[in-house]
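As you look at this complex, bear in mind that one protein chain is not there, while each of the others sits in place.
For chain A:
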Amino acid sequence: MSSTTKDPSTKGAAADSDSEDDYMKMSFTDEPTFTTSRKSKSGKPIETSLQRRLRLQREGEIRGRVKSKAELAAEEEARREAALSTSLFDKLVAPSPQIISHSPSASASPAPATAVPPAAAAPPITTKSKGLAMMAKMGFVPGTALGAKSAESEARTEPIKISIKDGREGIGLESERKRKMQEAAEAAGEMAKKARVDEEGYRERVRREREEARLERQVYAAQKVAEGMDEDYGDEVGDRMGGEGEVQKLEGRTDSGEDESEHGSDSREKKRGRKKTGASSSRPLRFIPVVYRGLVRSREEAERERRMRYDLEQSSMLSSARLPTYVDDELDMDGKHALGKDIATVHKPWNTYVMAEDLDEEDAELDEFNALNPDERLRRLVQYMREKHHYCFWCKAKYEDAEMDGCPGLTEEEHD
(Lines give C-alpha, C1' and ligand atoms only; values in the text may rest on other atoms or scores of the structure.)
Protein backbone atom coordinates (compact mmCIF):
# COMPACT_ATOMS: atom_id res chain seq x y z
CA MET A 1 0.00 0.00 0.00
CA SER A 2 2.74 2.35 0.90
CA SER A 3 4.33 1.95 -2.48
CA THR A 4 1.20 3.08 -4.27
CA THR A 5 0.94 6.28 -2.35
CA LYS A 6 3.99 7.61 -4.07
CA ASP A 7 3.21 10.76 -5.94
CA PRO A 8 2.84 10.45 -9.67
CA SER A 9 5.96 12.35 -10.54
CA THR A 10 8.30 9.91 -8.86
CA LYS A 11 6.47 7.09 -10.48
CA GLY A 12 6.81 8.69 -13.84
CA ALA A 13 10.48 9.15 -13.32
CA ALA A 14 10.84 5.58 -12.27
CA ALA A 15 8.93 4.45 -15.29
CA ASP A 16 11.10 6.50 -17.56
CA SER A 17 14.39 5.47 -16.14
CA ASP A 18 13.76 1.85 -15.52
CA SER A 19 10.89 0.63 -17.57
CA GLU A 20 12.03 -2.97 -17.75
CA ASP A 21 11.05 -4.03 -14.29
CA ASP A 22 8.71 -1.22 -13.47
CA TYR A 23 5.61 -2.85 -12.16
CA MET A 24 3.89 0.52 -12.20
CA LYS A 25 3.69 0.93 -15.91
CA MET A 26 0.35 1.16 -17.55
CA SER A 27 0.46 -1.73 -19.95
CA PHE A 28 -1.25 -4.54 -18.22
CA THR A 29 -0.71 -7.21 -20.77
CA ASP A 30 2.44 -8.35 -19.10
CA GLU A 31 1.59 -7.40 -15.56
CA PRO A 32 2.77 -10.07 -13.17
CA THR A 33 -0.05 -12.08 -11.72
CA PHE A 34 -0.17 -13.55 -8.30
CA THR A 35 -1.71 -16.75 -9.45
CA THR A 36 -0.24 -17.74 -12.75
CA SER A 37 -2.54 -20.72 -12.97
CA ARG A 38 -5.62 -18.51 -13.17
CA LYS A 39 -6.11 -17.51 -16.75
CA SER A 40 -9.05 -16.46 -18.74
CA LYS A 41 -10.14 -18.33 -21.84
CA SER A 42 -7.96 -16.21 -24.04
CA GLY A 43 -4.97 -17.17 -21.99
CA LYS A 44 -4.61 -13.71 -20.56
CA PRO A 45 -4.23 -13.46 -16.81
CA ILE A 46 -7.28 -12.48 -14.89
CA GLU A 47 -6.93 -9.37 -12.83
CA THR A 48 -7.27 -9.98 -9.14
CA SER A 49 -9.27 -7.63 -6.99
CA LEU A 50 -6.12 -6.32 -5.37
CA GLN A 51 -4.53 -5.61 -8.73
CA ARG A 52 -7.70 -3.97 -9.85
CA ARG A 53 -7.83 -1.76 -6.83
CA LEU A 54 -4.24 -0.70 -7.28
CA ARG A 55 -4.78 -0.04 -10.91
CA LEU A 56 -7.87 2.06 -10.34
CA GLN A 57 -6.08 4.02 -7.73
CA ARG A 58 -3.19 4.69 -10.05
CA GLU A 59 -5.48 5.69 -12.82
CA GLY A 60 -7.37 7.96 -10.52
CA GLU A 61 -4.19 9.72 -9.62
CA ILE A 62 -3.24 10.19 -13.24
CA ARG A 63 -6.61 11.44 -14.26
CA GLY A 64 -7.00 13.57 -11.20
CA ARG A 65 -4.39 15.99 -12.42
CA VAL A 66 -5.94 18.78 -14.45
CA LYS A 67 -3.77 20.18 -17.19
CA SER A 68 -3.53 23.89 -17.74
CA LYS A 69 -4.83 25.48 -20.92
CA ALA A 70 -1.39 26.32 -22.14
CA GLU A 71 -0.25 22.79 -21.52
CA LEU A 72 -3.20 21.50 -23.44
CA ALA A 73 -2.69 23.84 -26.35
CA ALA A 74 0.98 22.97 -26.53
CA GLU A 75 0.25 19.28 -26.37
CA GLU A 76 -2.49 19.62 -28.96
CA GLU A 77 -0.17 21.38 -31.33
CA ALA A 78 2.71 19.04 -30.64
CA ARG A 79 0.57 16.06 -31.50
CA ARG A 80 -0.80 17.70 -34.60
CA GLU A 81 2.68 18.58 -35.76
CA ALA A 82 3.91 15.12 -34.90
CA ALA A 83 1.13 13.61 -36.98
CA LEU A 84 1.60 16.02 -39.87
CA SER A 85 5.33 15.75 -40.09
CA THR A 86 5.56 11.99 -40.25
CA SER A 87 5.06 10.33 -43.58
CA LEU A 88 2.68 7.42 -43.35
CA PHE A 89 5.14 5.34 -45.32
CA ASP A 90 7.87 6.03 -42.82
CA LYS A 91 5.52 4.99 -40.08
CA LEU A 92 5.02 1.69 -41.78
CA VAL A 93 8.67 1.02 -42.27
CA ALA A 94 10.09 2.17 -38.98
CA PRO A 95 8.64 1.61 -35.55
CA SER A 96 6.16 4.36 -35.07
CA PRO A 97 7.72 7.33 -33.34
CA GLN A 98 6.54 7.92 -29.85
CA ILE A 99 5.14 11.25 -28.99
CA ILE A 100 7.44 12.96 -26.64
CA SER A 101 5.72 15.28 -24.27
CA HIS A 102 7.25 18.69 -24.22
CA SER A 103 6.12 20.02 -20.92
CA PRO A 104 7.95 18.57 -17.97
CA SER A 105 4.73 18.21 -16.05
CA ALA A 106 3.29 16.11 -18.82
CA SER A 107 6.15 13.72 -18.61
CA ALA A 108 5.56 13.54 -14.92
CA SER A 109 2.23 11.91 -15.44
CA PRO A 110 2.98 8.25 -15.98
CA ALA A 111 0.87 8.04 -19.08
CA PRO A 112 1.93 5.01 -21.04
CA ALA A 113 2.71 7.13 -24.04
CA THR A 114 5.58 8.63 -22.15
CA ALA A 115 6.49 5.56 -20.20
CA VAL A 116 7.05 3.26 -23.10
CA PRO A 117 10.12 1.08 -23.13
CA PRO A 118 12.78 1.98 -25.67
CA ALA A 119 11.91 1.36 -29.29
CA ALA A 120 14.23 -1.61 -29.44
CA ALA A 121 12.30 -3.34 -26.74
CA ALA A 122 8.96 -2.65 -28.38
CA PRO A 123 8.63 -4.08 -31.87
CA PRO A 124 6.66 -1.89 -34.31
CA ILE A 125 3.03 -2.52 -33.68
CA THR A 126 1.74 -0.96 -36.88
CA THR A 127 1.16 -3.75 -39.28
CA LYS A 128 1.81 -3.19 -42.93
CA SER A 129 -0.96 -1.06 -44.35
CA LYS A 130 -3.46 -2.79 -46.54
CA GLY A 131 -3.78 0.40 -48.52
CA LEU A 132 -0.08 0.36 -49.27
CA ALA A 133 -0.25 -3.31 -50.16
CA MET A 134 -2.99 -2.56 -52.68
CA MET A 135 -0.96 0.23 -54.18
CA ALA A 136 2.11 -1.96 -54.33
CA LYS A 137 0.03 -4.43 -56.29
CA MET A 138 -0.63 -1.69 -58.80
CA GLY A 139 3.08 -1.06 -59.06
CA PHE A 140 3.59 1.70 -56.55
CA VAL A 141 6.98 2.16 -54.97
CA PRO A 142 7.09 4.27 -51.81
CA GLY A 143 8.95 7.48 -52.45
CA THR A 144 7.62 7.92 -55.97
CA ALA A 145 4.67 9.98 -57.09
CA LEU A 146 1.40 8.86 -58.58
CA GLY A 147 0.34 9.51 -62.15
CA ALA A 148 0.90 8.36 -65.70
CA LYS A 149 3.96 6.17 -66.16
CA SER A 150 5.28 8.15 -69.09
CA ALA A 151 5.01 11.59 -67.57
CA GLU A 152 8.19 13.03 -66.16
CA SER A 153 6.92 13.22 -62.69
CA GLU A 154 6.29 16.66 -61.41
CA ALA A 155 3.61 15.20 -59.21
CA ARG A 156 3.91 15.63 -55.52
CA THR A 157 5.10 12.94 -53.21
CA GLU A 158 4.17 14.87 -50.09
CA PRO A 159 0.77 16.14 -49.02
CA ILE A 160 0.17 19.89 -49.00
CA LYS A 161 1.28 21.42 -45.74
CA ILE A 162 -1.33 22.70 -43.36
CA SER A 163 -0.70 26.10 -41.88
CA ILE A 164 -3.15 27.50 -39.44
CA LYS A 165 -3.69 31.21 -39.62
CA ASP A 166 -4.10 32.82 -36.29
CA GLY A 167 -5.43 36.34 -36.21
CA ARG A 168 -5.84 38.90 -38.91
CA GLU A 169 -2.37 39.70 -39.99
CA GLY A 170 -2.12 40.69 -43.61
CA ILE A 171 -0.20 38.80 -46.25
CA GLY A 172 3.50 39.34 -46.01
CA LEU A 173 3.46 40.68 -42.45
CA GLU A 174 4.84 37.56 -40.93
CA SER A 175 7.51 37.09 -43.54
CA GLU A 176 8.31 40.78 -43.32
CA ARG A 177 8.66 40.42 -39.60
CA LYS A 178 10.73 37.32 -40.04
CA ARG A 179 12.83 39.06 -42.64
CA LYS A 180 13.40 42.00 -40.34
CA MET A 181 14.29 39.74 -37.49
CA GLN A 182 16.58 37.80 -39.72
CA GLU A 183 18.15 40.98 -40.96
CA ALA A 184 18.62 42.16 -37.42
CA ALA A 185 20.07 38.82 -36.49
CA GLU A 186 22.30 38.90 -39.53
CA ALA A 187 23.40 42.42 -38.78
CA ALA A 188 24.18 41.42 -35.23
CA GLY A 189 26.04 38.42 -36.51
CA GLU A 190 27.92 40.59 -38.97
CA MET A 191 28.90 42.95 -36.19
CA ALA A 192 30.07 40.14 -34.02
CA LYS A 193 31.96 38.67 -36.93
CA LYS A 194 33.44 42.01 -37.81
CA ALA A 195 34.45 42.57 -34.22
CA ARG A 196 36.01 39.17 -34.21
CA VAL A 197 37.82 39.88 -37.44
CA ASP A 198 38.94 43.23 -36.03
CA GLU A 199 40.16 41.60 -32.93
CA GLU A 200 42.12 39.13 -34.93
CA GLY A 201 43.40 41.85 -37.20
CA TYR A 202 44.50 43.88 -34.23
CA ARG A 203 46.27 40.95 -32.71
CA GLU A 204 47.87 40.22 -36.02
CA ARG A 205 48.94 43.78 -36.50
CA VAL A 206 50.37 44.04 -33.03
CA ARG A 207 52.14 40.76 -33.49
CA ARG A 208 53.57 41.93 -36.80
CA GLU A 209 54.62 45.24 -35.36
CA ARG A 210 56.33 43.55 -32.48
CA GLU A 211 58.06 41.19 -34.80
CA GLU A 212 59.22 44.06 -36.96
CA ALA A 213 60.43 45.97 -33.99
CA ARG A 214 62.27 42.92 -32.80
CA LEU A 215 63.85 42.49 -36.20
CA GLU A 216 64.78 46.14 -36.34
CA ARG A 217 66.49 45.77 -33.04
CA GLN A 218 68.29 42.75 -34.30
CA VAL A 219 69.25 44.59 -37.46
CA TYR A 220 70.58 47.38 -35.35
CA ALA A 221 72.47 44.99 -33.16
CA ALA A 222 73.82 43.13 -36.15
CA GLN A 223 74.90 46.37 -37.76
CA LYS A 224 76.77 47.27 -34.65
CA VAL A 225 78.37 43.86 -34.49
CA ALA A 226 79.31 44.07 -38.15
CA GLU A 227 80.77 47.50 -37.71
CA GLY A 228 82.68 46.39 -34.68
CA MET A 229 83.98 43.34 -36.48
CA ASP A 230 85.09 45.46 -39.41
CA GLU A 231 86.73 47.82 -37.02
CA ASP A 232 88.50 45.03 -35.18
CA TYR A 233 89.51 43.69 -38.49
CA GLY A 234 90.71 47.14 -39.43
CA ASP A 235 92.57 47.48 -36.06
CA GLU A 236 94.29 44.27 -36.81
CA VAL A 237 95.20 45.54 -40.22
CA GLY A 238 96.43 48.84 -38.78
CA ASP A 239 94.97 51.96 -37.23
CA ARG A 240 94.81 54.61 -39.84
CA MET A 241 93.17 57.20 -37.69
CA GLY A 242 95.36 57.15 -34.66
CA GLY A 243 95.87 60.91 -34.43
CA GLU A 244 92.35 61.84 -33.86
CA GLY A 245 91.67 58.95 -31.58
CA GLU A 246 91.88 60.79 -28.24
CA VAL A 247 89.48 63.55 -29.08
CA GLN A 248 87.01 61.18 -30.56
CA LYS A 249 87.15 59.01 -27.51
CA LEU A 250 86.11 61.89 -25.38
CA GLU A 251 83.34 62.90 -27.72
CA GLY A 252 82.25 59.35 -28.16
CA ARG A 253 81.75 58.76 -24.45
CA THR A 254 78.80 61.03 -24.10
CA ASP A 255 77.58 59.95 -27.46
CA SER A 256 77.61 56.27 -27.00
CA GLY A 257 76.35 56.68 -23.50
CA GLU A 258 73.19 58.09 -24.95
CA ASP A 259 73.10 55.37 -27.51
CA GLU A 260 73.43 52.69 -24.92
CA SER A 261 70.70 54.01 -22.73
CA GLU A 262 68.47 54.23 -25.78
CA HIS A 263 69.06 50.87 -27.27
CA GLY A 264 69.96 48.87 -24.27
CA SER A 265 72.89 47.10 -25.88
CA ASP A 266 75.27 45.15 -23.77
CA SER A 267 78.45 46.55 -22.37
CA ARG A 268 80.65 44.86 -24.88
CA GLU A 269 78.99 46.80 -27.61
CA LYS A 270 79.37 49.99 -25.60
CA LYS A 271 83.02 49.63 -25.70
CA ARG A 272 83.00 48.83 -29.30
CA GLY A 273 80.59 51.64 -30.00
CA ARG A 274 82.96 54.09 -28.50
CA LYS A 275 85.71 52.78 -30.65
CA LYS A 276 83.82 52.76 -33.86
CA THR A 277 82.39 56.17 -33.28
CA GLY A 278 85.82 57.42 -33.51
CA ALA A 279 86.79 55.14 -36.31
CA SER A 280 84.12 55.72 -38.86
CA SER A 281 83.43 59.38 -38.52
CA SER A 282 85.90 60.64 -40.97
CA ARG A 283 85.56 57.86 -43.48
CA PRO A 284 83.38 58.68 -46.50
CA LEU A 285 80.12 56.85 -46.05
CA ARG A 286 80.23 55.29 -49.44
CA PHE A 287 83.18 53.17 -48.39
CA ILE A 288 81.24 51.71 -45.50
CA PRO A 289 79.49 48.48 -46.41
CA VAL A 290 75.88 49.24 -47.14
CA VAL A 291 74.71 46.75 -44.55
CA TYR A 292 75.61 49.05 -41.70
CA ARG A 293 76.11 52.28 -43.54
CA GLY A 294 72.69 53.39 -42.36
CA LEU A 295 73.79 53.02 -38.79
CA VAL A 296 76.85 55.09 -39.32
CA ARG A 297 75.00 57.63 -41.35
CA SER A 298 72.29 58.15 -38.80
CA ARG A 299 74.89 58.40 -36.10
CA GLU A 300 76.79 60.93 -38.12
CA GLU A 301 73.65 62.89 -38.70
CA ALA A 302 72.78 62.77 -35.05
CA GLU A 303 76.26 63.84 -34.23
CA ARG A 304 76.17 66.77 -36.63
CA GLU A 305 72.86 67.82 -35.18
CA ARG A 306 74.21 67.62 -31.72
CA ARG A 307 77.22 69.60 -32.66
CA MET A 308 75.28 72.26 -34.42
CA ARG A 309 73.03 72.64 -31.46
CA TYR A 310 76.08 72.68 -29.23
CA ASP A 311 77.74 75.32 -31.38
CA LEU A 312 74.61 77.38 -31.25
CA GLU A 313 74.46 77.07 -27.53
CA GLN A 314 78.12 77.75 -27.26
CA SER A 315 77.90 80.81 -29.41
CA SER A 316 74.98 82.16 -27.44
CA MET A 317 76.80 81.32 -24.30
CA LEU A 318 79.90 82.93 -25.62
CA SER A 319 77.99 85.96 -26.64
CA SER A 320 76.52 86.12 -23.21
CA ALA A 321 79.98 85.65 -21.93
CA ARG A 322 81.05 88.59 -23.92
CA LEU A 323 78.58 90.70 -22.11
CA PRO A 324 79.95 92.54 -19.17
CA THR A 325 79.42 90.17 -16.37
CA TYR A 326 80.33 90.02 -12.91
CA VAL A 327 82.98 87.45 -12.34
CA ASP A 328 82.80 85.98 -8.97
CA ASP A 329 86.24 84.95 -8.14
CA GLU A 330 85.03 82.89 -5.33
CA LEU A 331 83.47 80.54 -7.85
CA ASP A 332 85.45 77.41 -8.10
CA MET A 333 85.78 75.47 -11.30
CA ASP A 334 82.57 73.64 -10.70
CA GLY A 335 80.69 76.77 -10.16
CA LYS A 336 82.12 78.33 -13.26
CA HIS A 337 81.33 75.26 -15.21
CA ALA A 338 77.76 75.33 -14.01
CA LEU A 339 77.36 78.87 -15.15
CA GLY A 340 78.89 78.09 -18.53
CA LYS A 341 81.70 80.37 -17.91
CA ASP A 342 84.39 77.77 -18.20
CA ILE A 343 83.45 76.65 -21.70
CA ALA A 344 86.19 78.24 -23.55
CA THR A 345 88.71 76.74 -21.27
CA VAL A 346 87.15 73.28 -21.05
CA HIS A 347 86.40 72.66 -24.66
CA LYS A 348 88.63 72.08 -27.48
CA PRO A 349 87.66 74.00 -30.59
CA TRP A 350 84.88 72.07 -32.57
CA ASN A 351 86.47 72.40 -35.94
CA THR A 352 88.74 69.50 -35.09
CA TYR A 353 85.87 67.14 -35.70
CA VAL A 354 85.67 65.94 -39.26
CA MET A 355 82.25 65.05 -40.57
CA ALA A 356 81.92 62.38 -43.20
CA GLU A 357 82.32 64.29 -46.34
CA ASP A 358 79.45 62.81 -48.24
CA LEU A 359 76.90 62.99 -45.42
CA ASP A 360 74.68 65.34 -47.32
CA GLU A 361 74.82 63.40 -50.54
CA GLU A 362 72.04 61.23 -51.78
CA ASP A 363 72.75 57.55 -51.21
CA ALA A 364 70.65 55.44 -53.57
CA GLU A 365 72.29 52.24 -52.46
CA LEU A 366 71.42 52.90 -48.85
CA ASP A 367 67.87 53.94 -49.66
CA GLU A 368 67.48 50.72 -51.52
CA PHE A 369 68.81 48.75 -48.63
CA ASN A 370 66.63 50.56 -46.15
CA ALA A 371 63.58 49.87 -48.28
CA LEU A 372 64.08 46.17 -47.74
CA ASN A 373 62.18 44.31 -45.08
CA PRO A 374 63.95 44.10 -41.78
CA ASP A 375 64.30 40.34 -42.03
CA GLU A 376 66.00 40.69 -45.40
CA ARG A 377 68.32 43.37 -44.10
CA LEU A 378 69.11 41.15 -41.17
CA ARG A 379 69.75 38.22 -43.49
CA ARG A 380 72.21 40.30 -45.51
CA LEU A 381 73.92 41.49 -42.41
CA VAL A 382 74.31 37.99 -41.10
CA GLN A 383 75.51 36.91 -44.52
CA TYR A 384 77.97 39.76 -44.62
CA MET A 385 79.47 38.87 -41.30
CA ARG A 386 79.69 35.21 -42.14
CA GLU A 387 81.47 35.90 -45.36
CA LYS A 388 83.80 38.51 -44.09
CA HIS A 389 84.53 37.40 -40.58
CA HIS A 390 83.29 33.81 -40.40
CA TYR A 391 81.18 35.15 -37.61
CA CYS A 392 77.73 33.86 -36.89
CA PHE A 393 75.41 36.45 -35.47
CA TRP A 394 73.22 33.78 -33.96
CA CYS A 395 75.96 31.59 -32.51
CA LYS A 396 77.66 34.74 -31.34
CA ALA A 397 80.85 32.99 -32.24
CA LYS A 398 83.66 33.41 -34.66
CA TYR A 399 84.69 30.37 -36.64
CA GLU A 400 88.03 29.36 -37.90
CA ASP A 401 87.33 29.12 -41.57
CA ALA A 402 84.69 29.73 -44.22
CA GLU A 403 83.27 26.27 -43.60
CA MET A 404 81.99 27.54 -40.28
CA ASP A 405 81.85 24.00 -39.01
CA GLY A 406 79.42 23.68 -36.13
CA CYS A 407 77.05 26.51 -37.08
CA PRO A 408 73.62 25.16 -37.87
CA GLY A 409 72.82 27.70 -40.55
CA LEU A 410 71.99 31.13 -41.77
CA THR A 411 68.66 31.76 -40.08
CA GLU A 412 67.59 32.36 -36.53
CA GLU A 413 65.20 29.39 -36.64
CA GLU A 414 68.05 27.05 -37.38
CA HIS A 415 69.66 28.13 -34.13
CA ASP A 416 66.64 27.34 -31.96
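Definition applied: a contact is a pair of C-beta atoms (placed from the backbone, for glycine too) under 8 Å apart; a residue touches a chain by one contact, two chains touch by 3 or more; residues count from 1.
Heads up, the rule we're going with is that contacts and distances are computed from a predicted model.
> Would you mind picking the UniProt name of the chain not drawn here, from "NSF attachment protein beta", "Rab proteins geranylgeranyltransferase", "RNA polymerase II transcription factor B subunit 3" or "RNA helicase"?
From the choices "NSF attachment protein beta", "Rab proteins geranylgeranyltransferase", "RNA polymerase II transcription factor B subunit 3" or "RNA helicase", the unshown chain carries the UniProt name "RNA helicase".
> Kindly state which of the options A:70, A:164 or A:371 is in contact with the chain not pictured.
If we include the chain that is not displayed, A:164 is the one touching it.
> Which of these touches the unseen chain: A:50, A:70, A:138 or A:364?
A:138
> Return the single residue from A:86, A:182 or A:411 that touches the missing chain.
From the options A:86, A:182 or A:411, the contact with the absent chain belongs to A:86.
> Identify the residues of chain A touching the omitted chain, counting contacts across the whole complex.
Interface residues of chain A facing the absent chain: 26-29, 40-42, 44, 46-47, 62-67, 72-73, 75-76, 79-80, 83-89, 96, 99, 111-113, 116, 122, 125-127, 129-135, 137-140, 142, 144-149, 151, 155-160, 162-173, 175-176.
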